[in-house]
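Selected chains from the complex are presented in situ; the others are not included.
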Amino acid sequence: LGNASEGSSEGSLSADGSSTVYPITSKAGSLWNSNPPADDEEYWGPGQYDIDSDENLADYWAGLYGFEANDSGKPPFETSIGLNHTGVGLQKLEEGQVDIGDASAPVSAEFPDRSESELEPFVDHVVAVDAQPIMVSKAVQDDGLDKITLEEVQGIYQGEISDWTEVEAYDGPSKEVQVIGRAEGSGTDTSFRNNVLGDPDAEMEVDSRKGENQQVQTTLEQSDNAIAYAGLAFVSDQAPMVNLVIDGTEYTREKMAEPEYPLARDLHCYTWEDTSEKEAAFIRMILHPYGQQQFVEPADYLPLTDERREEELSKLPEPSN
Amino acid sequence: MSERSLQYQSQNALTVEHSPTLTGLSVVPIGLFLVAFVVGSATLAGWLGFESPLFGLALETVFTALLFASGACLLATGAASRLEIVDTTPDRSAGVGVASGFGFVAFSAIGLTASQTFGLGGVRWALPASVVGVLVAGSILFAREDFGVTVPSGLFSLLIGGLFLFDVIDPSWTFSPAGFGVTFFGTVFVPLLTIVATFVGAWAAANAFQGFGAAGRQAGAFFLIGTNAALILLVLVLLIAFIVKNGFWYAVDGMEIGPGLHFHWPFVMDGYDVFLGQKGIFPAIVGTFWLVVGAVVLAVPIGVGAAVFLTEYAEQGRFTSVVEVATNGLWSTPSVVFGLFGYAFLVPRLGNNTSLLAGMIVLGFMLLPLVLITSREAIKSVPDEYRDASAALGVSKWETIKEVTIPSAMPGIVTGVIIGIGRIAGETAPILIVTADNPQRKFAPAVLGSFEFTATPPFIVNDALLSGSSALPYQLYGAITTGVVGDDPGYGWATAFVLLLVVLSFYVIGIMTRMYFRKKLHA
Amino acid sequence: MSNRMNEPQEPAESNRQSTDSVTQTTAGESQEKIQPEWTEYEFQGDPKFSVEDLDVYYGDEQALQGITMEVPENSVTALIGPSGCGKSTFLRCLNRMNDRIKSARVEGSVELDGEEIYQDGINLVELRKRVGMVFQSPNPFPKSIRDNISYGPRKHGELETGLLARLRGTDSTDREQQLVERCLKQAALWEEVSDRLDDNALGLSGGQQQRLCIARCLAVDPDVILMDEPASALDPIATAKIEDLIEELAKEYTVIVVTHSMQQAARISDQTAVFLTGGELVEFDDTDKIFENPESQRVEDYVTGKFG
Amino acid sequence: MSNTLQRGDQSEIDEGDDRRESLLRLVAGASLGGSLLTFLVAPWLTVFFVIAFLAVVGYGWLAYQERTAKGLMFLATVSTALVLVLIIAFLFIRSLPAFGHMGLDILYTDGDFWSRANDRYSLYPAIWGTGLTTILATIVAAPLGIASAIFISEIAPPWAHEIVKPAVETLAGIPSIVYGFIGFTIINGYMMDNFGLSSIGSIVVVGVVVGLMALPTVASVAEDAIASVPDHMKDGAVAIGATEWQTIKTVTIPASFSGVSAAVLLGVGRAVGETMAATVILGNIMELPEPLYNVFGNTVTLTSLIASQYGNSHGLHREALFAAGVILFITVMALSVTAQIIEARVKRNLGGDL
C-alpha cells in the first residue's frame, strides 16, 4: 500500500476538487473516456476547430505527447474526475492522491496563512473564467430588481441591509432578505469574500450556507426573497442573475466578460511541481478552442481570451509530436 | 353471608344495551372528523383552494359547518346522557388527564390571544390564561364524566366554528408570533384547526359510543392509538407513492424487453456517458452491491462468531457485559461518526485515498452490532432441550453448535442480516467521507477483474477496491447537492426510486423470511 | 335437574357467540353425538352455571365437544382429566377469558344464573366481576399487597383515594383498608402480611402469592371463583392451606377447580367432572360416587390409575 | 465392547498436545497482535502477520477444531469491543488539538462561534441545534412510537398486526437521504410558502423528519418490552374485570416501564445521530436561532456540521469537526448505557421475568 506517488492509479489521470470546475472537467473527462471518432460531428469533429486529424478524440490529444492509440477504441489512458471542493482538491494534490486539483479560487486565497515558498509547488493552469453572478429569487427580480450595486451587496452580506425595500432598484413590498452563502472553505465562498468584501477571511452574515452550488440554486428557486452567489453554470430561470452596478457601470451578462468585472474569478486546474505529459495532454485539450467551446461554454462559463489562452498554453510542456 | 352483605354496590346487569340514539349521536362526529381530515389535508396539500368552492360551497363554509355539526352532536350527546335519556355508565369525573388537557388548551388559547392580540407583554398574559385554564380544568374535574368529556370538546368545536363564522379567522387572516419569523396564514390555520377540533370531538364521541366509563375510556384510547397507527401507515404509503410517482417513469424510460433474452433498462444498466447520451446509475448500483458484499463478508462471521461465543461459551460476567455495552454502543453510534472514524483510521492506511475497501470496512463495522444482536437473540431462542439432547448423546459442545444450534438459529440470523443490509445500503454519510469520489462514472468498479499479484507486499492488490466509487445514496446526494446532471430533477427522483427499491426489497425479503420461518415453526 | 342431553334438541339459538361462522353444525358435517356414559346428575336448588352443548375450537382443532352440565351453587366442583383434555379450556369458557385467545372459537350456550353469557352486548367487565378466576401460577401485579387487592374495586370505581378524591369528598381510604383486611382474612393471609401491606407483592412466597391472588379475586365480590390448578406450583404445606381455603370459600361462593391430582379432587370437592382426551365430559357426579363407583368404564379406568 | 470411561491412558499424548497447543496459541496471538500493531503504524507490513495468523489458524483448525473455533469466536467477540475502542481512540486523538485550542469555549461561548479567519471553533450552536432538534424529534417519536408499540402488541387484531408491524419496520428502512431529499425539495419550499418563513430550512422540519425516523426504533424496542410482560399477569387484571385499556395502562405499561423508557432513550440516540436529513434540510449556519427556542429558525446540528463542512476543512477546522464527532459519540454512548442500566435494573428487580 503506502504512498502511491503518482496519481491514485497507474495509467489513468485523476482529478478532484472544486464543484465549480467540475462541470468542465467532468464533461472533458467523460468525452475523453468515450474517445469519440473523428467523424462525430457533435462532440469531436476536429475539422471544425482547425485541427487536422482523423484520430479519435483522446488518441489525438494524448498522441500530441506521444501516447500510443489503442486498437480497441479506448483512450490511451483513462481519466477519472472526482467531485468535491477546492480545499479537498488542493489537499489531495499536495498529498499525491490526484494528478490535477480543480480549484475555483487561487491557492493563495485558499491557504492564506502559507508562505510563497510553501505554495510554490502548486502549478496553476487557468482553464476558464467564472464571472461570479449575483443571483436572486425569481420573485425578487419580478419586483423590479434587475440590478444591484456592489455596496448594496456588501451591505446585505455584512448584515446592514435586511429588507429588500432598502435596495434601490427593488419596488416590491417589504420583504426580508434571505442571504445565502456557500460553505466556508469552498472556493466559491473564498473568492466571493475576496472579491466583494475585500478579504478571503472577511466576516459575513448569512441565513444559510449550502454545501454545493446546486443547493444554492435549488434554494433560490424555492424562495421568494433570496440572494446568493454561485457560479455562472448555476443560473436558471427560477434563479436568475441580476446586473451588478459598480461605480455607475452596470455589468450585464455580456459585459461580465470584461476583465474589470470585480467578481470575475479564474477557474484553475492545479498540478503538482511540474506538469506531466498526461496532465498536459488533458489540460491542452481544455485550453484549445475546441475545449473552450465544448466544455467551457456549454457550462455557461466564460472562455479565456486568446491572449490568456496563449499564456496558459505556454506553461505546458511542448507537444512531442 | 354476613361479611358479604357489607357490599356497597348492587350488581349491575350482565348485559349492556346501547340505545340507537346514543350510537347515532356518537357516530356522527367520527364521520365528520374523517371528512374534515380528508378535506383539510387536501387543502393543506394545495389540492383544494379557498378560491374554488367544493360542491358549490365555499371551503370555509364547509369547515365551519363541519365544526358546528360536530360540536352540536357532542353537546346533544352529553345532554342526553346527563338527563338519562340514553343509558350510559359514566364515572364521577373525567379524570385529571382530560381536565388538564382541556385546561392546557384553554390556557394556551387565552395566553396567545392576550399576548399577541391584546399585546400583554412580559408575563402579564399568564394571569388571565392561568385563571381560565384552571377554571376549565376545575369544572371538568368536578363534572360527571359524560359532561366532562362532551361539553368541552363540543364547545371547542363550536368556538372554532364561531371564529370562522364571524370571520375572526378567515383565509386571509395572518398571525405572526413576535420574534419567530413565522407567519400562520388563515389558509393553513383554518383547515388545521378544523382537523384538530373535529379530532378531539371524534375522541369524545368514541368515549360516548361505549357509554363512557371504563369502556368509554377504552374506546377513546383505542381511537387515538388506532388513528396513530393509521397515520403511520398513511405516511409510509405517501412517502413511497410520492417517490414512485416522481421517479418511476424517469427510471424506466427507454426500457426494452425482448425479443428473446434481450433486456435493456438504460437507467439501471448504463453508466454515465456524455458521448453516448447515457445517464444511468449502473456504477452506483454496483458500488452499493460491493459495499454490501464487503460489509457482509466482514461483519457476518465476526458477528455470528461473537454471538455464539457470548451465548454458548462465555460465562455471564464482566467480560460479557463489557461486550454488551460495546455492542449496544456501536449500534447507536451515529453513522457520520463512523465516517469520521473511517477517515482517520482506514483511509490513511488503505492507500491514503477514499476507497471502496474503506467503505466496506466502515459499513461492516456498522453492520456488526446488528448482526451480533440479532444472532444472539436467535441463538438464545434455540431451546435448551436441543443442547441437552445432544449432550446426552455424548456429543461435544462444538459439534452441537455446528450441527444443531446454528442451523436452528439460522432463520433468525438470516433475517437479521438481511434487514441489517437494508439499513447499511441506505447509509450516506460514511460513504461520503470514506468512499465517494466521482458520481458520474461510465464504468462500474470491476472488483473481480482487478485482482493482481505482486512480488512485493501485500502480494495481492485490487485497484478497484482501493479506488473510490459511487453508491446509490451518494448518487442521490450528488443529485441533490451538485446537480450532477444539470437541470434534470427527474434524475434525482429516479435515483431515489431505485435506492428505495433496493433498500426496501431487503426489508421486504427480510420480513417475509421471518414470517415464513415463523409460520413453518408454528405449523 | 336433568342432563339436557336427553331432552329434544332445540333449534339453533340466536344467542350464540357472534364471531365468524356461528352457524350450527350443518347436516353435512354433523358429528356423531357422544352418548353419555352416565345417568344425569341431580341436585337440589338452582344451577349456578348451565352449560349446554358447548364446543370450543382452537383454529381448526376442536378442544371441547358438546359439553352439557349444570354446576350447583355454593359448592366445590372439581374438574379432572388427563393433560390436554380441555379442563382449562372449559374453565376459561365460564368467564369468557377465551375471548383473549385469538384463535379460540366458542359455540354453544353457557348460562350464568339463567342469563346467557355468549350473547351480544354482554358486559364482560360485569361478567368477570361475578366470575372470578385464580390461575395456575400465582400472578400478583408488581404492586404493593394493598394495591393488588384494591386494584379491581378501584378500576370499577368503587374505591377512590388520593388528592382529587379527597377534594371531592369521595375519598375512601378507610373503606379500602376494611376491604383489604376483609379479603386477606377470607384468604387466610391476613396474619402473615398485616404488617407489610405496602410491600411489593412479588416479595411473598409462592403460596402467599397464590392466596393473595385469591384475595384479589374476592375483593371484586364475585359469585363464582374459578381456579385452574391453583396449587400445582406450590409445596405440600402451601397446598394444604389452599385446600382448606377452598373448602372455606365454598360456604359463600361457587368454586370450580381444575386439578390434575385425583387425591386433591377427592379431598376437596363436592362433585367431580371427569374430562377425557378429545375434550369430552365423560362423567359428572358426586365426588364420592365418581371415585368409588363410577358408571363409566373409562372413568373407572382413569381413577383407578389404569392410565394417566 | 465399550471403551473405558477413563482417558487416563492417553495422558502422555495429551501433554504433548497441550504443549503444542499453547505454542499455537502463542503464535496466533503474536501474529494477530502484530497485524493490528503494524496496521496502525506500518500498514504495508501487516500482510506478513496476517499470513502467519491464517497459517496458524488453518493448522489449528485441522488439528483442534473445537478449540480453534472457540478461540476464533473469542477473537470475534473481542474485536467487536475493539472496534469501539478504536473509534474512541481515533476520534479523541484527532480532536485533541481542537479541544486544546478552544478549551471550554468549544462547548459554550457567547458570540463569535465559528471563524476560520480567527481560528475560533465553538460547537455551541451545533450542540444547541442538536438539542433542539432532538427535543422536537422526541416529542414526535416518543408518544407516537409508544402508541404504535401498544397498538402492535396489545390492541391490533391479527390482520392489522400483519400490516402495521412490517410497515413500522419498513419505515425504519427508508434511507435518511431520501427523507432529506423530500425535505429539501418539497417540505422546505412548502414551509416557505405556507408559513412565511424568511429563510429556507428550519429546525421544526428537521425535528419532525428526524422524529419520524426515530419512531420505528422507539416502536420496536418498546414493543419488545411490552410484549415481554407475561400474559398471565395481564390475564390477572382482565379476570377481575379490568378493561383491556385499564390493563394496558395500569399493569402492562408499568410492568414494562423501564423497557419503554429505554426505547425512548434509544430513539433519542437515533435522533441525535441522524445526519443526512439534517444536512440537506438545514441552513447549516454556525449561529443560534433567535430567540433561542425559535424552532422556525435556522441553525446547524453536530451531525450536519460534520457532513456539510467536512469537504472544505483542513487543519484545526477539521479537528474541530472531530471534536463534534466526539461530543456526538459521548452523548449517544451515555444514552445507550443509561438505557442498558435501566433494562438491567428491571431484570434484577423483577427476577428476570420481564
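For reference, chains read A, B, C and D in written order, and residue numbers begin at 1 within each chain.
By definition in this document, a contact is a pair of C-beta atoms (placed from the backbone, for glycine too) under 8 Å apart; a residue touches a chain by one contact, two chains touch by 3 or more.
In this text the structure is predicted, and so the values were computed from the model without any measurement.
Summed over the whole structure, each shown chain label occurs as follows: A x1, B x1, C x2, D x1.
Everything below uses one rule, namely that only the chains that are shown with their structure count from here on.
A separation of 40 Å divides the Cα centre of chain A from that of chain D. Centre-to-centre, using mean CA coordinates, chain C is 49 Å away from chain D. We define each chain's centre as the mean of its Cα atoms; on that basis chain B and chain C are separated by 44 Å. Contact of a single residue of chain D with at least two other chains is seen at positions 43-44, 184-185, 198-199, 242-243, 246, 279-280, 307. Multi-chain contact residues of chain B (touching two or more other chains): 181, 214-215, 349-350, 458, 480-481. Here the chains touching each other pair up as A-B, A-D, B-C, B-D, C-D.
On chain A, the positions that touch chain D within their shared complex are 1-2, 84-88, 91, 176, 178, 180, 183-186, 201-203, 206-211, 215, 218-219, 222-226.
By the touch criterion stated above, chain D contacts chain A in their complex at residues 43-44, 114-117, 184-185, 188-189, 192, 198-201, 279-280, 282-285, 298, 307-309, 311-314, 317.
Chain contact summary for the complex, chain D toward chain B: residues 39-40, 43-48, 65-66, 69-70, 72-77, 79-81, 83-84, 86-87, 90-91, 93-94, 144, 147-148, 150-152, 155-156, 160, 163-164, 166-178, 180-182, 184-185, 194-199, 212, 215, 242-246, 249, 266, 269-270, 272-276, 279-280, 290-291, 294, 296-297, 303, 306-307, 310, 321-322, 325, 328-329, 332-333, 335-337, 339-340.
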